[in-house]
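A single protein chain has been removed from this complex, and every other one stays in its place.
We call the chains A and B, going by the order they appear; numbering starts again at 1 in every chain.
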Amino acid sequence: MSPDKNTPLGQTQIKRLEQYKDRWTSYGANTGIVEISEKPTPAMLKKFEIFQEYDDNFLEKISPDISIAKWKKNTVLFEEGSYVDVAFFIASGSVDVYLKKTGEASAANPIFDRSRTVIASDAQSAGSVQAPAGGQTFFQAQVGKQERSGTQIAFLSAMDFNLPVGGAKTLGSGDIFGEIGALSGWPQSVTARSTSQCQFVQIRSAAIRMMRKRSKAWSARLDKIYRDQALLSQLKVTPLFRGLGDDFLQALAAKMELVSCEPDETIIREGEPPGALYMVRSGFVKLSQKYGEGNIVVSYLSKGSTLGEIELLLEGSAGWLYTASSKEYSELIKIPREEFVQLIGEYPNVEKMLWQSAVARIKESGYARKNIRQSEFINTALDKGLVEGNSILVIDLNVCTRCDDCVRGCASTHDDIPRFVREGDRVGDFLVTRACYHCQDPVCLIGCPTGAIRRAAVGDVVEIDEKLCIGCKTCANKCPYDAIIMYDTGEMWPSDMIPEGLRGKEQQIATKCDLCYTDPAGPACVRSCPHGCAYRVESLDEFQQLLWKA
Amino acid sequence: MLPIKSINISRRSRSPEWFQAFVLSVVICLLAYGINAFFFEINAGNWWGLTYGILASLLMVGAAFYGIRRRKPGLNIGKSQTWVLFHIYGGTMFMLLVFMHSGFHFPAGALNWWLWGLSLWVTISGLFGVALQQWLPKILTSGLSVEAVYERIPELIAQIRTRAEKLIETCTDPVQEFYRKNIAVALAAPQPKLIYYLDITGGIQSRTRQFEYLRRVLSADEQEKLDRLESMFKTKLELDAHYTLQKALRLWLYTHVPLSIVLLLLVALHLYAVWYY
Partner (left out) sequence: MADQEKEQRKKGTFGDIRLDVTRKYVFPMSRKRMIQLGALGCIILLAYFLADVFLLDSSFIARGPLSSNHANFESDCSKCHSSFSAVNDRKCQSCHEKTGDNMGVYTFAAHYVYRSGDRTTRLASAKKEYAGKEEPCATCHPDHLGRSAMITNVSDARCISCHPYGSFNRNHPEFEFARKQLPDESTLIFTHIHHTKLVLEQKLNKSVDIVKACLYCHNPEPDGKHFKPINFDQHCARSCHYPVAPETPSLAIKDGSDKPGVETLDMIQRRRGPGTLWAFYTNPNEFRNDGGRVVKSPVYHKDPWILENLASLRRVLYPDLGLTDLLKATGNPMIDDKADAYAEAIQTLKEYRAELAVRPEPEVQIELARIDSLLKVAQQRLMDPNMKTMRSGFLASAGNENPGLTLDQRNDLEKFAGRLTKDCQKCHHVEQASILRVRVDQRVLRRAEFNHRAHVIERPYCLDCHNEIPVEQMLLGDSASVVSLKPKADAIDSARTQNIPRIENCFQCHTPSTASNTCVTCHYMHPNKTNRANFRLFVER
């Protein structure tokens, strides 16, 4: 533990301005931006219809996160699977969106956390999964891709567009695209290419959120796009709604309310009358209950988890059993009580699954109430982001002789540059090192100008391609867990470097754990530990098992 | 979560299989030796003694491979833990086989005395290291809230000092005086102390008592600053404890590694001498 560590969030804010410049230029460096105006004035922005309802002060405030750019014809804006935290508003010109990587795209990715959702595994084992259009189920597709055993993780890509395989769609002036990925941190599901010279207003997610909060209309507009383009197909592959009739689902989707939450925003309060079923689309929701004089955390929700089934299924519930608050940004779907009643009336299978979920939640929260350490653990896990982790390096300090062989092992497999340092937070008698967690929703991927940081071909691994990295620090600053480190190579960027701004400057490269995924023997840190005290935990359950039982 | 699912993950740091295999090997060896000694005479020169000797040297070379595994993780020769378990149990077996090789007699000749003595020393220092490695991490973890990388401790202490000095500048004279006289010395550098072996907290209760008296005469604002100073001081003490014990965890290797390299050479000379003469 470093006693004087700045919070990562603080660093992010301080450096934002600095980065800002890099970001836009790098987008345009070799992808065909003809002209770009950064930090546009409110007057400039007012020219576009989407900004017309906002006052100048607000526009001034959000302007650092907006740019106006002219793109050449036939330029690829982004590709399928890339993480972009920018929404594009087409001011003029036209854009084609299409599925390049056929097959994979048909395996639409659901919005649920498979490590956590009881429903998912039950639905699968019941065999009631209908193969979605495209012929291959998500699971089949996943099984082929999953190299590592343990919990299977959904490879998330937002269904921005309801497109058939190999299909394409042309967007024209006035359309917005890319915003779903930007808001939820999902990879783009399509490739976008300009078909004529275009002018875009490029809005970063921070600005989108602010705009959305400020304006009901803007919010409704985005919701509508989401509802039209993506929601239905996402719902179809969600375990809970799988097998529902298309017409029913369409009607349901129309009634659904999309809820976006700020960090620490309270969604429901314990005791208040329950009126709807919530389902988490992205982010994490903390569930707490009254305990003593205050609240304790009893459980949490992740993607695909539902909230409210207990209260709605048990007729005459007095009120919410939990206080739910959002951890970081999160997106939820709200299904009003009437629709819910109709749903379970028509589909007893759904009710059955919800009952299971309810029972599991009651069990878990009951357990946490009785065992304060469990509550504390969930709280810590949410605070430290352990819930995100697909592979967290933890070290049993009762055994660890502090020999640093793990770091050395890491270094020797990565050109003598270690990708983590044996430092971090202590949870129980374990040290949670600041090695990459390989998050379910890797925020580090968002905004990488070159796509150097990406999901590797294997499972949930996030890797950085050093050849592509330009040292912009976006990922390092994005990572809430300090797991990405900028390494001074001691060299200068070459004179033919693109972007030009870097030429002759000191070279820094982002480095982070890649789980040694190319080595079938597994991560070097674990293999190099002489005392067997280094573990890669792939879920909270495993971590708890280690902490208390094993 | 816990009450619902059961996950198959266990602490790998325990290795009862190895221990059982070790005990079994020791029993087999002693049994073989007993049977052997009943029917034949065993000394280093005959076939029985020679077999034990060859086994011992093989074990020693195998154990030495752990050093290579540690220094060249890139070679990718199996898990480090497997090697270290082999190192520990194999090394102990090595000593047993050396005893068997010499028929549980004292050796004759200068080279053999050196061999015997060094083997014993290296084995005992190794077992001492194992004991340290079992003992120190537990007290480090149970007694301290801070975790630190050994190499960074001086740097971390320097950081604490910088922050403390910055804080002190804003304080009134009594606190500054107190800092200069009582605390500054402690924050100057890592101070390894033997007391940490006995009491991991290093007598923190009595060492922080000096703050109490001063606190009475301070304003609320100053008291708060003094509290911060005290917490820095406590952190520093914990870092000292880390420094002391982690140093031991590193230094014991000096008693083990250099001499074990010499031992390797001695064994080579011994083999040469036996082979040549």
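Definition applied: a contact is a pair of C-beta atoms (placed from the backbone, for glycine too) under 8 Å apart; a residue touches a chain by one contact, two chains touch by 3 or more.
Everything quoted here is computed from the prediction, not taken from an experiment.
J.: Check the options B:V185, B:L198 or B:L265 and report the residue that touches the missing chain.
T.: Only one listed residue reaches the unshown chain, and that is B:L265.
J.: Among A:P40, A:G181, A:P418 or A:P442, exactly one should touch the missing chain; which is it?
T.: A:P418
J.: List every residue of subunit A that touches the chain not included in the displayed model.
T.: That gives, for subunit A, the contact residues 2, 5, 14, 18, 404, 407-408, 411, 416-418, 421, 423, 482, 485-488, 490, 506, 508.
J.: Where does subunit B touch the missing chain, residue by residue?
T.: Residues in contact with the chain left out: 40-41, 43, 45-46, 71, 108-112, 149, 151-152, 250, 253-254, 257-262, 265-266, 269, 273, 275-277.
The rule is short, and it goes like this: only the chains that are shown with their structure count from here on.
J.: Rounded to a whole Å, what is the gap between the Cα centroids of subunit A and subunit B?
T.: Using C-alpha averages as centres, the distance is 42 Å.
J.: Mind pulling up the subunit B residues that touch subunit A in the complex?
T.: Counting only subunit B, the residues touching subunit A are 1-7, 9-13, 15, 66, 70, 72-74, 76, 78-81, 83-84, 133, 136-138, 140-142, 145-150, 156, 159-160, 163, 232, 235, 246, 249.
J.: Quick one: in the complex, what on subunit A touches subunit B?
T.: Spelled out, the residues of subunit A in touch with subunit B are 1-4, 118, 299, 360, 363-364, 367, 374, 378, 396-405, 408-409, 412-413, 421-424, 426, 429, 431, 519, 521, 524, 527-533, 535, 537, 539-542, 544-546, 548, 550.
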